[in-house]
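A single protein chain has been removed from this complex, and every other one stays in its place.
Moving on to chain A:
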Amino acid sequence: MTSRKLALIWKHKALYLIALPGIAYFIIFKYIPIMGSVIAFQDYNIFQGITGSAWVGLEQFERMFQYPEFLRILKNTLLINLYDIVFGFSAPIILALMLNEVRKMLAKRIIQTIVYMPHFLSWVIISGIFIGILSPSTGMVNHFLNLFGIDSIYFLGEDSFIRTIIVGSGMWRETGWSTIIYLAALAGINPQLYEAADIDGANRWQQTWKITIPTLMPTIMMLFLLQIGNFLDFGFERVDVFLNPFNRVNGEIFDTYIYEAGLLQNQYSYTTAIGIFKSVVGLILLVGANFVSRKTTGNSLY
């Protein structure tokens, strides 16, 4: 290291000092645990530890690809994540645009508060609410269907609705909360642009299309890329609370399978292999999306 570099660091010592806790956090809680992934190449036994367990090479990965249900779980994981990105990502943008058009400040505030309240509920409570309103005997939704002469549907007792329910409940919880960033971005748009457009005779629809969306675009792209970074990392709890043996066929994702097979059946090496596979796929997607984004819109994460 040259003395110039050191001098540079010394010059910005305050910044480095501020960054230190963050760096420490990533090293301790993200990088060091990655080393534990070596157990994917072992037949890990908790009593022998990482140093004592036998090495088995790629056996765990082979077993994973041979597992007859592997493709089904992969398909579920991809589909649920895809739905979540398509619907779950676009909903807050639309909601933010709609809220932006609300003229009465009081109404806007009230709506905003109501829509982001579910964010603070835990998944257990949310699943309780959804199971309640979807119940065939006492649920609101089925009462409504019955009014139109449609028979009650056992939504959680069969496999055709589970993906919708999982993605829908996530949207109900997070849409309001996610609008906050967009609303902040919207507040930052120079009002003169709208005034100028007004004078030029643009209606509200044209203003939204020509001014609001283009100015929001960098924010949208950035959030989209961050979202892609979490692709396949759907989260265990929000799926597990809705799963039962009757909808598992279409609802089971990697996270829930890892929990079932790994934590409950002590197959740590096998499920770590699955976790690694999942991470690698996620990484490829992130790099790919980032590349496409940089080429097409000029925005990228790095």
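For this structure, a couple of remarks:
By definition in this document, a contact is a pair of C-beta atoms (placed from the backbone, for glycine too) under 8 Å apart; a residue touches a chain by one contact, two chains touch by 3 or more; residues count from 1.
We adopt the following convention: contacts and distances are computed from a predicted model.
You can't see one chain of this complex, but its UniProt record names it "Putative aldouronate transport system substrate-binding protein", from the set "Sulfite reductase, beta subunit (Hemoprotein)", "Na(+)/H(+) antiporter subunit B", "Cytochrome c oxidase subunit 3" or "Putative aldouronate transport system substrate-binding protein". Checked against the full complex, the candidates A:Ser37, A:Asn146, A:Gln206 or A:Asn244 give a single residue touching the omitted chain, namely A:Asn244. Although one chain is not drawn, the whole complex shows that of A:Gln48, A:Asn190 or A:Thr297 it is A:Gln48 that touches it.
When the omitted chain is restored, the residue from A:Gly157, A:Gly235 or A:Gly282 that touches it is A:Gly157. For chain A, the list of residues touching the undisplayed chain reads 45-48, 63, 68-69, 131, 135-137, 154, 156-159, 244-246, 248-249, 260-261, 263-267.
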